[in-house]
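Yeah, one chain of the complex is gone here, protein chain that is, but the others are all in their spots.
By letter and in written order, the chains are A, B and C; residue numbering begins at 1 in each of them.
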Amino acid sequence: MAATAALSTDDRQDAPRPAFPPPPVTARPIDRQAWIDAYRVVRAETERRAAPLSPEDQQIQSMEDASPTKWHRAHVTWFFEQFLLAEHLPGYAIHDPRLHYLFNSYYVAAGPRQPRTQRGLITRPTCAEVATYRAHVDRAVEALLGQASEKALADILPILEIGLFHEQQHQELLWTDILHAFAQNPLDPIYDEGWRFPTASPEAGSVTLDKGITAIGHEGDGFSYDNESPRHDSLILPVRIDRALVRNRDWLAFMEDGGYGRQDLWLNDGWYAAQGQGWEAPGYWRRHDGQWLQASLAGPKPVDPDAPVTHVSYYEADAYARWAGRVLPTEFEWEVAARNGDLPDAYGLVWQWTRSAYLAYPGYRPLPGALGEYNGKFMSNQFVLRGSSVATPEGHARATYRNFFYPHQRWQFTGLRLAEPLS
Amino acid sequence: MAATAALSTDDRQDAPRPAFPPPPVTARPIDRQAWIDAYRVVRAETERRAAPLSPEDQQIQSMEDASPTKWHRAHVTWFFEQFLLAEHLPGYAIHDPRLHYLFNSYYVAAGPRQPRTQRGLITRPTCAEVATYRAHVDRAVEALLGQASEKALADILPILEIGLFHEQQHQELLWTDILHAFAQNPLDPIYDEGWRFPTASPEAGSVTLDKGITAIGHEGDGFSYDNESPRHDSLILPVRIDRALVRNRDWLAFMEDGGYGRQDLWLNDGWYAAQGQGWEAPGYWRRHDGQWLQASLAGPKPVDPDAPVTHVSYYEADAYARWAGRVLPTEFEWEVAARNGDLPDAYGLVWQWTRSAYLAYPGYRPLPGALGEYNGKFMSNQFVLRGSSVATPEGHARATYRNFFYPHQRWQFTGLRLAEPLS
Amino acid sequence: MAATAALSTDDRQDAPRPAFPPPPVTARPIDRQAWIDAYRVVRAETERRAAPLSPEDQQIQSMEDASPTKWHRAHVTWFFEQFLLAEHLPGYAIHDPRLHYLFNSYYVAAGPRQPRTQRGLITRPTCAEVATYRAHVDRAVEALLGQASEKALADILPILEIGLFHEQQHQELLWTDILHAFAQNPLDPIYDEGWRFPTASPEAGSVTLDKGITAIGHEGDGFSYDNESPRHDSLILPVRIDRALVRNRDWLAFMEDGGYGRQDLWLNDGWYAAQGQGWEAPGYWRRHDGQWLQASLAGPKPVDPDAPVTHVSYYEADAYARWAGRVLPTEFEWEVAARNGDLPDAYGLVWQWTRSAYLAYPGYRPLPGALGEYNGKFMSNQFVLRGSSVATPEGHARATYRNFFYPHQRWQFTGLRLAEPLS
Partner (left out) sequence: MAATAALSTDDRQDAPRPAFPPPPVTARPIDRQAWIDAYRVVRAETERRAAPLSPEDQQIQSMEDASPTKWHRAHVTWFFEQFLLAEHLPGYAIHDPRLHYLFNSYYVAAGPRQPRTQRGLITRPTCAEVATYRAHVDRAVEALLGQASEKALADILPILEIGLFHEQQHQELLWTDILHAFAQNPLDPIYDEGWRFPTASPEAGSVTLDKGITAIGHEGDGFSYDNESPRHDSLILPVRIDRALVRNRDWLAFMEDGGYGRQDLWLNDGWYAAQGQGWEAPGYWRRHDGQWLQASLAGPKPVDPDAPVTHVSYYEADAYARWAGRVLPTEFEWEVAARNGDLPDAYGLVWQWTRSAYLAYPGYRPLPGALGEYNGKFMSNQFVLRGSSVATPEGHARATYRNFFYPHQRWQFTGLRLAEPLS
């Protein structure tokens, strides 16, 4: 992925097979080393993303939706300690029981926790102490993987696997959260001088879906989240979906046509969000000397007309689509087009808003226990995004993946592609 | 409808044909008198509902979601003046141009307006002056209907029709809003001593839907709102829907089982809404001498175990369904069951929450002009309710009708029925 | 007083002696009729002020600081019922015990009460029912005054007296609160066509106080509030006080000099209040066709350059004084100047902000019991105003009277006069 490449362009040469994702949890015999490798790759990526940040940078929570880098590093570690080591490694000594309260995120069944809006108040443990915590847990996890019986591993691997995907989600947040934090600083700090937004495919045109019943949702033995199941039939109505993402040049046309000021284009809640926040352009855009700049991990950069628009909310995406006389695709339309391989730039650039509200699939059942809170309890007031973004770690994305955010949120790398019903 | 009957039990005898709804707007020849009758019936019903209220009662806005009775009476009148008379009655003199600002609700295209949260600040015009305004507009509308050419009527009747259905919606709000206002008063004012919640059907069991593609949405020449169109194919998956509404006795079991305190049963946003509002029971319930009372239009009354539960939010309905190991039906499942005639108590008791987010039907287009704001701009963050309630005026409901509210709202007569996927 | 005169210009002819204030409570023999007359005069003035208001007008609370007219009428009545009748009239039947909760204002010792911000939610009792309540209490009070023994009257009269002054304070609030309410209505309702702000004295120049110790605070057997005592020595430093109030023409010069935009003129808290509220002129001023209008009880009227400025907050008064290179007088300087008779327009136009914080006099003791909450508990964060305003009822003002409001408040008839230290 290009974003990764910006930090490490030459260390992925000739890799015959990436360590991540790991083998299916059901694969036999169990390849312990493959799991250890996958664990190391994921853990190292977190540290690689945190490395350019000073202790001060890692401390702050720049808004309620964001979390400190240090918190991300510790929370994903706590996840392994809480759900894997404490349950499955006999004699494991909790690194520091007081951390449980601080680094639980929202697993109510796992006990009380630091209020999420006050994560930035916790200066101790320091970054260095969090590194010690991570090392402690890493040693224990690797020991567990080395020594557990095959039988025990059958229970352990599904938890390890979700822990790795979970950590990858926080890697993405780590980047989007620090981007938000840096964007608040008039000194325009730079995370990585060499970071560049990857180039979008030059393709145009559209892909057409015919009417028909098709199965939607995950199948097979690879990893998926509970919210991608059960696989179920869905009716697709005839539709045409753009192969190209909406680009900054398109968005500028919308802006120049007064799109942010025409209430008739907006959902009611969206209009009040836009007015309340003073939106006049995508997130992180500002005018400077007659030019639009957008904050990025490489600092403010001129808006590239050819790049996909990003940091737009659902409300903006919806208004744009209305202005263009089009619609967003449903998440099902997107999934069908993507699994057919017809959707350029489906992954690795921007998450793509769909017009589907985030709801349970028919017959959905959350995981048992605390992990049941992972996805199911957020099934109201949010919209589904599909694909993946420049910030998504390698191996994380798939066609059935359902991301979701509130319609007013735009600090993620969120963009859109358009569609048109044919019936 | 029972609620209406409570106020006027004997005036519906032998009615050969109700004046409302009026004939289809496309019916020829045009029956002017039928339209005048329909107009009179609807307008009279508003006044009948306002009649028991003092000028003080009609003045207040007891929360942001509610509006003063006086405002409802004036706003529905403004609707006819603005969209019908000003456009179509040559020489019509606006009753008082200053009222336009006060009684526009949210039609941005129709100009600026009194902020909706400040409707309770407007003491003038008084109730008596609003009655004068209503009479002025009534005379003009009836004159218009009497004198317009057939050709003009073709344009006029669709606006008149939507104005009548619009006024009926405000009749329902008038009741739910004054119920909220009275519930704030420790003196427990009574709107109508004789008001009673209608008795639910004793039926039990369930209705089963088989898998299949079916058309959803309005068809035919009767009235419907834009959001019921276009009629389109939808895939129904096998499901069983309860014939009975959830009753207070069921809800009490949920409460006694700690339902309001078990976070695992709740959507995340719902949990915070419930905690923030201190919900421990449905809306308007309070304990008194070891007994549950619920505020009603007849004042506080003991909770009837056999009556359908009402004044529950989507969040509560969803938590209840999870507790019961069931789900809410989708709006499409509800529509199919209802149009098959298999759903007792579909109408006239409580609006029934569905698990469908309120979104546009494929190919949806709003009405042109200011009326395009009627339904389309609310298509985010809300859930669909189907059926109708004890407060819904006669002739207003139909199987394709889509009502919608935010998931935290519960001052409407909102309840639920359960379903179970069979696949 | 002019304001009163505007409503009733000819009914005060040849009045040999006003009924209010009543005789000192210590005067012997007790003149029962004089007390009954005083009671009637005060009670009638409340009704006179409420008379032009519709039930709708009397219902609303247009902001947290204001109260509904109906509430004022009932609350002052409750005061007599609670502190006078219930305690001192044997066999008195409380009119409706439920009113106690609704119409207690803030007397914690007198029990729980309707939250002050929700007084506008109470539509019942209606205005007519409040009138009945008033009549019930009036009969009982007059009966009590007629039948009580001399000995009992010694206890009764001090409570009656404070009740009368208390009701007068609410008469002033009744006017300022309805002015605020009407000012929110784009229809510009008029309370009294004939109402005019009284003409200020044409006098100019200043009065000089020499350095010296002088006694401050109430003495004698007339009525005073607890916060005017104990009378105590205070050191006056040499000062010159303007005989004229600051007028609108002066204020316009301040505005034209950018006074509302120059942060250096403002207290820090004042600057943020002014910015937060968007102040650019005194309260109720608005520009119309190139002219400044100010809302009044007669509706919006052109700002009269010769009239004293009114509806200015302490923050504005302080900024104005700094701009003028002057100061506000202390409350002690004001009292000395006023009791010497040297201060034109001390009474009957606008309350005059002083630069004295509202604090206890040395040795201050509140009244015993619930009435102890009358003045003492407000002694922080407020500033003292002296004099009286156009809205103050006759007989209410005196040189030692200490009014107090928060520095950001400006819905009262508040103005200022300037001073200059001479040392």
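In this text, contacts are C-beta pairs under 8 Å (C-beta built on N, C-alpha and C of every residue); 3 or more make two chains touch, one makes a residue touch a chain.
Just so it is clear, the structure is predicted and the values come from calculations on it, not from any experiment.
K.L.:
Kindly name the visible chains that come into contact with the excluded chain.
P.N.:
Result: the unshown chain touches A, C.
K.L.:
Which listed residue (C:R355, C:R402 or C:R417) would be found touching the missing chain in the intact complex?
P.N.:
The missing chain is touched by C:R355.
K.L.:
Would you indicate which residue among C:I36, C:I190 or C:L267 is in contact with the undisplayed chain?
P.N.:
With C:I36, C:I190 or C:L267 as choices, the missing chain is touched by C:L267.
K.L.:
Please give every residue of subunit C in contact with the chain that is not shown.
P.N.:
106, 108-109, 211, 213, 232-235, 237, 263-264, 266-271, 314-315, 318, 327, 355-357, 359-360, 362-363, 372-373, 377-381, 383, 407, 421, 423
K.L.:
Spell out the interface residues on subunit A facing the chain that's missing from view.
P.N.:
On the subunit A side, contact with the omitted chain comes from 54-60, 62, 70, 98, 101-102, 114, 118, 120-127, 181-182, 184-187, 189.
In the analysis below, only the chains that are shown with their structure count from here on.
K.L.:
Give me the rotation angle that lays the C-alpha atoms of subunit A onto its copy subunit B, rounded to the nearest 5 degrees.
P.N.:
Result for this pair is 180 degrees.
K.L.:
If I average the Cα coordinates per chain and compare with the overall Cα mean, which chain comes out closest?
P.N.:
B
K.L.:
What whole-Å value do you get for the distance between subunit A and subunit B if each is reduced to the mean of its CA atoms?
P.N.:
Distance between chain centres: 39 Å.
K.L.:
Counting only Cα atoms for the centres, state how far subunit A is from subunit C in Å.
P.N.:
61
K.L.:
Give me the residues of subunit C that touch two or more other chains.
P.N.:
Within subunit C, no residue contacts more than one other chain.
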